[in-house]
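First the structure, which I've put down as structure tokens, then a few questions once you've had a look.
Left out: one protein chain. Kept in place: all the others.
Lettered A and B in written order, each chain numbered from 1.
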Amino acid sequence: MEKKDFEPVIVAFCCWWCAYGAADLAGSSKMDYPTNIRIVRVPCSGRVDPLHILHAFKEGADGVMVAGCLKDGGCHYIDGNMKAEKRVLQLKKQLESVGFGGDRLEIYFMSAGEPDKFVKAATEFYERIKKLGPNPLKKEV
Amino acid sequence: MRIATLGLTGCSGCHVALVSLHEKLLELLKNAELVHSYILTDEKEIPENIDLGIVEGSVRTTHNEEKVKELRDKTKILVALGSCSCFGGVQGLGNVYNVETLLTKVYKQTVTTVEGLIPTKDLPEVFKVKPVTEVVKVDYMIPGCPPEVESIAEVLTAIVQGKTPTLPAKNVCDECPRERRNIPPKELKRLHTGNPDPKICLLEQGYLCMGPATRSGCGAKCPKANMPCEGCYGPCEKAWDQGLAMLDALTAMMGKVLPNFKMETHPGMFYRYTYASSILSKLSKMVKKR
Partner (left out) sequence: MKNSLSKEIKIEPLTRVEGHGQVIVRINVKDKKLKEVEFSIIESPRFFEKFLEGKPAEEAPRITERICGICFVDHHLASVKAVEDAWNITIPETALLLRKTIHYADFVTSHMLHIAFLCLPDLVDIEERNFLGLAKVKPNLVKLAISLHEYGNKVVGEIGGRIINPVTAIPGGMAKPLTQEQKDKLLTETSQALKDVKQFTDEALSLMEKKAEILSYPVTGTYYMGLVNDGWHEIYDGNLKVVDAKGKQVYQFKAQEYLEYIAEKVSDHSFVKLPFLKKIGFPKGIYRVGPLARLNVMEKISGSLTQEYLKSYVKIFGKPSNHLMAYNAARMLEVVNAIESIQELLNNEKITSENVRVPVKEKAGVGVGIVEAPRGVLIHNYQTNNDGIIVNANVISPTTHNAPSIEANVQALAEYQLEELLKQKNEDALWKLETLIRAYDPCISCATHLVKIVKE
């Protein structure tokens, strides 16, 4: 598969209260963001289990992003987003040390009224993954 | 009932646990025939028409793979006994490296080895550890390193009586008598530091106890002996990647970000008996330099 033809599959776990709201608002405001982003709505970014993230990679996702409420009190469940941040940071280290690549996972923070932040995150992450290439597991015969 | 046991790459501890059933084993075998069990009887070949096959150990050579497939073909019911056959066992930790690195270390580089070479004559080929559950279809699992004698007796008795055995669905914390005060630890301690209070939850005291991510059934014997759980019974039913489940639990509890476990250390703590069946090991297949 040539890199220039490569269209990544990106899974985005978005929390209902903020990130999903932002994505929704971006859509209804007719703001463009890459169609490769497949959104999975969760009640809180803190709900995202490390198992879900690695499972997505095992099933072939090229990149996984987690999006939650703003830090410093933005989370509807008080600190779910902080827990999500810890999990994502830990997983990034592990993915890096096994050679899979920690950059294929990222976490972003935004509020429901900031669709531009969602668009920026989605676009940035899409560009990053396009550069990184397909999921290394896909190269396996 | 015709019963056969098979030992693959492992330590035979599960066979010893089986023998430690003592009278219960003789009871079980009263109306059954032990048709193949290399450690206990002299039968060299695996015979046909087996009703209950029990396999211990993980698959890591061509010989292992042949034998377990042969047993699967010849038996009605196959039980994976012990964490090696269920999840790969402690030798799964070697999967962090590729086989050449492992062979080179043991046969050429240890401090006492002279004139090292890699043995191959009349020997099977060695590859990365696979649990039996990923090589053939297994009907029942009895996890543990080794499973407690009571667990084995329960499952085998159920099968011999024609019933369906079930594994406990809870985690070790459920069986642990220690007090939980819901005060999370500030940091993780190493095993030899401090002196754990025998009455309070070990994880709360900062010792890395795998209880939350480990299936129950053992009676929490290690926490009762003042030692943190190592996770030898493998993951719980729903959270089937043990290390990730533990990571999840720890990040939820703790104030600071976890210490930076290195690749060599981390699986040895979070995946001691289950690395070979973990998602992380599958993702790490790409690492060639090891």
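Throughout what follows, a residue touches a chain if its C-beta (ideal position, glycine included) is under 8 Å from a C-beta of that chain, and two chains touch if they have at least 3 such contacts.
Source: prediction; values computed, not measured.
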Left-out chain, listing which of the shown chains it touches: B
Hidden-chain contact residue, picked from the options B:N31, B:N49, B:N182 or B:N195: B:N195
Which of B:I54, B:V155 or B:C222 contacts the chain that the document leaves out: B:C222
Contact set of chain B toward the excluded chain (per top definition): 7, 9-17, 19-20, 22-23, 26, 29, 34, 38-44, 60-61, 63-64, 89-91, 93-94, 96-97, 101-103, 105-108, 110-124, 126, 145-146, 149, 190-193, 195-196, 198, 221-222, 224-227, 230, 232, 262-265, 268-269, 272
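Rule of thumb we're sticking to: only the chains that are shown with their structure count from here on.
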Between chain A and chain B, centroid-to-centroid distance (C-alpha), Å: 34
Of chain B, residues touching chain A in the complex: 239-241, 244-245, 247-248, 251-252, 257-258, 260, 262-263, 266, 279-280, 282-289
In the complex, chain A residues that touch chain B: 49-51, 54-55, 57-58, 83, 86-87, 89-91, 93-95, 97-100, 136-137, 139-140
